[in-house]
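A single protein chain has been removed from this complex, and every other one stays in its place.
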Amino acid sequence: MGLTGLFLITFLIVHAGVNACIFVSEDTFNTAAHFMSHNWVLRIMEIGLFAGLLLHIIQGLLLWKQNRAARPVGYTLTDNNRNSKWYSRSMGLLGTLLLFFLVIHISKFFVSTKIALYGGGDADHNLYLEMKEEFAKWWIVVIYLCGVTSLFWHLLHGFGSAFQSLGINHKRYTPIIKTAGTVYTVIICILFALMPLAFFLNWID
Amino acid sequence: MALDSKIPAGELNEKWADYKGHVKLVNPANKRKIEVIVVGTGLAGASAAASLGEMGYKVKSFCFQDSPRRAHSIAAQGGINAAKNYQNDGDSVFRLFYDTIKGGDYRAREANVHRLAEVSTAIIDQCVAQGVPFAREYGGLLSNRSFGGTQVQRTFYAAGQTGQQLLLGAYSALERQVALGNVTVYSRHEMLDVVMIDGKARGIIARDLISGELERHFGHAVLLCTGGYGNVFYLSTLAMGSNVTAAWKAHKKGAFFGNPCFTQIHPTCIPVSGDYQSKLTLMSESLRNDGRIWVPKKKDDNRKAVDIPEEERDYYLERRYPAFGNLVPRDVASRAAKERCDEGYGVGTTKLAVYLDFADAIKRYGKIEVGKQGRTDVPEAEIIALGKEVVKEKYGNLFDMYEKITGENPYEMPMRIYPAVHYTMGGLWVDYELQTTIKGLYALGEANFSDHGANRLGASALMQGLADGYFVIPYTIGNYLADEIATKAIPTDHPAFVETEKAVSDRINTLMGIKGKQTVESFHKRLGKIMWDKCGMARNEQGLKEAIAEIQALKKEFWSDVKIPGSINEMNPELDKAGRVADFIELGELMCKDALNRRESCGGHFREESQTEDGEAKRDDENYSYVAAWEYKAESEWELNKEALNFEVAKPTQRSYK
Partner (left out) sequence: MEHYKMNLTLKVWRQKNSKTEGSFDNYSVKDISSEMSFLEMFDVLNEQLITEGKDPIAFDHDCREGICGACSMHINGEAHGPWSNNTTCQLHMRAFKDGDTIVVEPWRSTAFPVLKDLIVDRSAFDRIIQAGGYISVNTGNAVDANAIPIEKKKADDAFAAAACIGCGACVATCVNGSAMLFVSAKVSQLALLPQGDPERKTRVMNMVAQMDKEGFGNCTNTYACEAECPKGISVANIARLNREFLSASLTSEE
């Protein structure tokens, strides 16, 4: 869980970086997006990414199943907020929400890119315009903001947790990791949230 | 019956080496065929079961708790003594031996105590090898502290949880043998009788405390490592489940009971707060290093402790014992507290408490801190704040525990303390080999009487439990089992098993059939009150006679009016408790008889008839330098057998702390 998580965390940096190109210009973004989808090294890595994601999901499902089996009869009363954070306990739920979001997200942009790539319409495919179109719809923006919110809580726990799972817990470094995790989570999520908002509110042209 | 203590001949310091050199051995092939039952999984039981398992015997280990790790050795706080002389302060096997004999007020057997001192060093080695995390110095070597009754630093410790760490070490060794198939653990099982065949102990009847079923278990030998019987007083620092049942059943089958009246009352415990109280909690002896003990000079003084001015306080230990002051031995400190409370000077709601005050220590430490900083003209409040920090560092965990239980902040107001039953020096009589008067039946650790005489020194109980289990029984049991190699495992349908099981079953049925009105707990409380009032810190002839009559009456009442809910074949803690209380009642009577017989004061046993003019204990070596070994004859009938104590090396002297 920790390893695949960290892998996905690294991917998000790239993803957010490419996205941020929209704030530079349409061309920059399209160039970056084109590079991401056409470079053969990256396309092999993309397979790795999906494998990582899939593995993360499978691991998550296995955890969920085993953890449920570990307590078939629950408590009538639990006061868990006194001992842990709600989002730490809700990683499965947050992950599921994220998965739903990802299905929508991939069907919207990733699939269209691939169809364009393999269907011969690659030359006409302008991802920037496509995004502009999609993010003009308010409900798509809402879905995206919900997705980012889930991601925020998921990362807030996941970042630090991944290090703990890999055996890294140190009196001096753990507080640094914790702060880095919060900073990372905030920056990544702001970047992701800004994109649909920017299109919807016409902050960019 | 003549008692044969089997003490080897020769010089005191050569006896054990000589014994080991000549003791019979059992070869490895034969060990595999021999079964040993070990009852109890405290320090003595777990270490014995693990060691015997390692040697190749087939071991069955029993405990009434849900896991062997919960035996009450786990609660020991202070430490464990060993004559390592790591501090280069002149310690030696002889000094440890001598301190223990003297601390026991010359009522222990020299040969046993010397052996204990000899093996003490190997215990520390063994525990460290098992991964017991003893306290260490910055150089990486083991740390020591000092304890009462000694002038050297020989106590090894792991914060205030030494017993826990040692027990977990022994427990892990035990579980390793379980994994290797050499030991089988029967937890939530209570031994209810010894099975005797041809005059030898050949097994036990145990009750599965979950199903309530009785089980028969064969063993070529049976080891009782079942701890002390302090719960006869109802309130004690012992665990709720600690009981005398196994030892008592053995006693009724022929094992003599040695010095049953020797009880240790620890002076610094958190006092009783009400009738509902179920147990008492010890505050480590180390607190007396810095705390001053006092009561108000005026009777029934209801002012707050801090409002009572200095000149109206009676620091009675400092007044009575100027040489030792607050650091007199446990028995002396306990009796002095009782005397003040009996006279009406006690404090708190129950008036059965004295103050243990750290105000002076806080001030003193505060001034030292200020001195270290080279400052003058420091306001009083700041001195006190600095002093509190120092006290916190030294005793923080104990202060926290006190606050948790009482809800009072001991940094602001003095602690209230009172003596409580803590340890029983008496127990099953055993010879040098730890064998009781029943062949094949052994008693180890607190369950036997052998090493502490009439008073135990701090940090010696852990030492004895582990010495018996790791380093004594593995040798001495061979001397018996070597002659048993031809004995095949006896099938448990043997008539002796059937009869014993029936007797146990009948007793349970009788208990359940009484269907009276009073709860088990209420009988236990009443027994405890009789024992505490009349066979507690001070005893006299009249009181003891009254106690015997009262206990006999209580016994009758118990067997006609006890109320036990539930049924036999289920988990029934009340039924478990009823059996234990029934045995405690019988033991209580014997304790009073023993106390009545011993018309001298020694160690924890204080007979008011035998005291000096200024109220100190007076021993009578001429008439009572013996172990009282009681033989059960019939109900309320015992015969006294005496094992004379010969002191060839440590010559008895009268203790004085003035």
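Letters A and B mark the chains as written, and numbering starts fresh at 1 in each.
Following the convention adopted for this analysis, contacts are C-beta pairs under 8 Å (C-beta built on N, C-alpha and C of every residue); 3 or more make two chains touch, one makes a residue touch a chain.
None of these values were measured; they are calculated from a predicted model.
Shown chains touched by the hidden chain across the complete assembly: A, B.
When the full complex is taken into account, the listed residue touching the unshown chain is A:N67, out of A:N67, A:S107 or A:T179.
Of B:N112, B:S146 or B:Q165, it is B:Q165 that touches the chain left out of the display. Among B:W16, B:Y57, B:F134 or B:F449, only B:F134 touches the chain that is left out of the view.
Panel shows subunit B; residues 47, 50-51, 54, 65-70, 72, 74-75, 84, 86, 122, 124-142, 158-159, 161, 164-165, 168, 171-173, 175-176, 178-179, 185, 187, 210, 237, 239-241, 273-274, 276-279, 281-282, 401, 404-408, 470-471, 474, 519, 521-522, 563, 565-566, 570-571, 573-574 of it touch the chain omitted from the view. The chain not shown here touches subunit A at positions 1, 63, 66-67, 69-80, 82-85, 88-89, 91, 157, 160-161, 164-169, 171.
In the analysis below, only the chains that are shown with their structure count from here on.
Centroids built from CA atoms put subunit B at 63 Å from subunit A.
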